[in-house]
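Note that one protein chain is taken out, while the other chains of the complex remain in position.
Let's look at chain A:
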Amino acid sequence: MAATVTSTATTGKTWDGGNEPMGASYGKLMMWFFIMSDALTFSGFLAAYGFSRFKFIGTWPIADEVFTHFPFMHGVEAPMYYVALMTFILIFSSVTMVLAVDAGHHLKKTKVAVYMALTIVGGFIFVGSQAWEWKNFIGGEFGAVETKGGAILQFVNKEGERVAVADFAAHLPTSRVDKTRANGIWFEDAPALPEFTVQEVAEGLKANPDVLIRTEHINAKKQKIVLSREESLEAIKGGALYVKGANLEHNEYGHKLFADFFFFITGFHGFHVFSGVIINIIIFLNVIYGTYEKRKSYEMVEKVGLYWHFVDLVWVFVFTFFYLV
């Protein structure tokens, strides 16, 4: 009986409002639990990526050979530098965000606004960098041949450097042309003709004794296995399709799932960055209008700050598992 009486008394206090369980305001607590569930979503994606990668560990693409671009340095092999730069940009925008939160604690409106603006700029640069990264990934550089079994055959010279298919493929005369709906009454749609046919690549390979085929398979020294000249000429016979760049069905880098996971996970992260920038802009405008100055509390800045740091946190893991490991 005594217990019942006590519980009624405390219930009155608990549900009267103004209560802060775990010492955090409602909004902040909900932001934390949103972040926790979102973190589990990303973990699910990354764990699925890890699963597929372990499943095809003998043929998985090597990230250093895929992401080699750096702005204004065309043709220079620069693995890692660009994503490292992107990581710095995001970490630095996290720093400006935390500086904004810190200035908010001291109710310094101008400082909060300046740091928020810098954070937004950092976010835009990051999203732009990711778009550039996608552009290179989708466009591709060298091209490759996909076999009937779905494996990728890439081309290298005797020194093991990659060779672009366009540099050695033969040009066979063909009567096939790209048709559009304007060409006929009954014609609906057909896939666009590939830049090269497999026959053209095969003829080019025969004519150029310096070109060898590099398979997806990884040897004991963790490098992709390069076939001998004879094996190369044999392997190209299994070719089914010329592939350049990447989409969700084919990619020139290796296993199909590699591109799928890349698009999905970096895309989902990029979407988070983009929405983070939008939310930051809204809060930035509120700071400028003096909403929080009147409220005498910059806690909203703190809440979007939590989200922004979370985006940075996820990138740290994406960086590790897509580019380093």
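Basically, contacts are C-beta pairs under 8 Å (C-beta built on N, C-alpha and C of every residue); 3 or more make two chains touch, one makes a residue touch a chain; residues count from 1.
Just so it is clear, contacts and distances are computed from a predicted model.
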Fill in the blank from the handout: Given "FAD binding domain-containing protein", "Cytochrome C oxidase subunit IV", "2-oxoglutarate oxidoreductase" or "ABC transporter permease", the protein name in the UniProt record of the chain not shown would be "Cytochrome C oxidase subunit IV"
Practice task
Decide which residue listed in A:99, A:165, A:198 or A:211 touches the omitted chain of the complex.
Solution key: A:99
Fill in the blank from the handout: The listed residue (A:73, A:285 or A:324) that touches the chain absent from the view is A:324
Handout entry: Contact residue for the chain not shown (choose from A:147, A:197, A:232 or A:251)
Key = A:147
Practice task
Could I get the residues of chain A that touch the absent chain, sorted low to high?
Solution key: 22-25, 28-29, 32-33, 35-36, 39-40, 43-44, 47-48, 50-58, 64, 79-81, 84, 87-88, 91-92, 94-95, 97-99, 101-102, 105-106, 147-149, 151, 221-222, 238, 297, 299, 302, 305-306, 309-310, 312-313, 316-317, 319-320, 323-325
